[in-house]
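Next up is a structure, given as structure tokens.
A single protein chain has been omitted from the complex, and every remaining protein chain is retained in its original position.
Moving on, here comes chain A:
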Amino acid sequence: MTATSVLAPKASFDVRKLLHAREAGVFAALVLLFILGTVLSPNFAQSGNLLSVGQQISQIGIMAIGATFVIINGEIDLSVGSIYALAAISTGMAIAAGLAWPVAILIGLGVGAVAGLLNGLAVVLLGVPSFIVTLGSLSVFRGITLLISDGAPISLSAKQPGVAEFTLLGQGRLFGVVPMQLIIFAVIAALGVVLLSRSRLGFNTYAVGGNQEAARLVGINVKTVKLTAFVLSGLTAAIAGVLGLSFLSYVQGVTGTGLELTVISAVIIGGAALFGGSGTMWGTIIGVAFIGLLQNILNINGISSFWQTVVTGLVIVAAVAADTWQRKRKTRA
């Protein structure tokens, strides 16, 4: 064995490292998908179509940013679809009650953050596995949503003062071109990238997710790290919920049912491991884009939405299988 004690700090940009990164495989798949889309339909690569894909993936994408923190922690949050609805209903009711829309938004986001905090507290203090906690809270938050709205949908009237401004968030386009939702997603994604890959919280997230006991023994506050992840997950779900309300001017108690599965799928396709400790924010962003493009290609080629469900499911399994196969090959080498 050669004693190579070459410990030079890494170059800031290392092509080899980029190629070896786990998200490289997903990115290659994304590029292939893009080529496939272009071949199958001339309408696909139009900027109008791609921007509308951007619009469609924004809410899922925002939720996936929060979910990435939870999943890298080695936890899971199944309640984000319910938090999405709870935040949307809360904001909608606040606006309907005549509150100024920025205040209504803050209420919605606050509700989401508190919901996430409750999830986190149950996991951290009661020691119940997050799968169980959030399976329960999925139901509880959905129930509360239906209770406070009395099961009735909320429609925002454009005549009400402030509603026009509020709906701009979801429906507006910057310079009439770029959807506002996509811009909000981009900003949150950028924050997510910095927070996960550059911050102390991000560092501790990988440490806790990779080996919770080792992290605890080096004095990392495991509980705080996990709580923060659940709060971020609740908060991003609420942001998406508020955008959803703004986009449709309409919300009802069952809105967002099943969203959690799409969100988790995106994160997994992006290369994060469900047992924690690995994955990147860029991977998640690519995973979100992959799901969006896939659905769009199936859509514009006239394939039924039933098939879309089947294909998305297969892609998740294939992505993880490819990853497992690659890792096995590496350890054997």
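For the reader, a short list of remarks on this structure follows.
By definition in this document, a residue touches a chain if its C-beta (ideal position, glycine included) is under 8 Å from a C-beta of that chain, and two chains touch if they have at least 3 such contacts; residues count from 1.
Here is the rule we go by: contacts and distances are computed from a predicted model.
In the listed set "ABC transporter ATP-binding protein", "Acyl-CoA dehydrogenase", "Pyruvate:ferredoxin oxidoreductase, alpha subunit (EC)" or "NtaA/DmoA family FMN-dependent monooxygenase", the entry agreeing with the UniProt name of the missing subunit chain is "ABC transporter ATP-binding protein".
Remark: the omitted chain is touched by one listed residue; of A:Ser199, A:Thr309 or A:Thr324 this is A:Ser199. Within the entire complex, the positions of chain A that touch the omitted partner chain are 1, 3-10, 17, 194, 198-201, 203-204, 206-207, 209-211, 213-221, 276-278.
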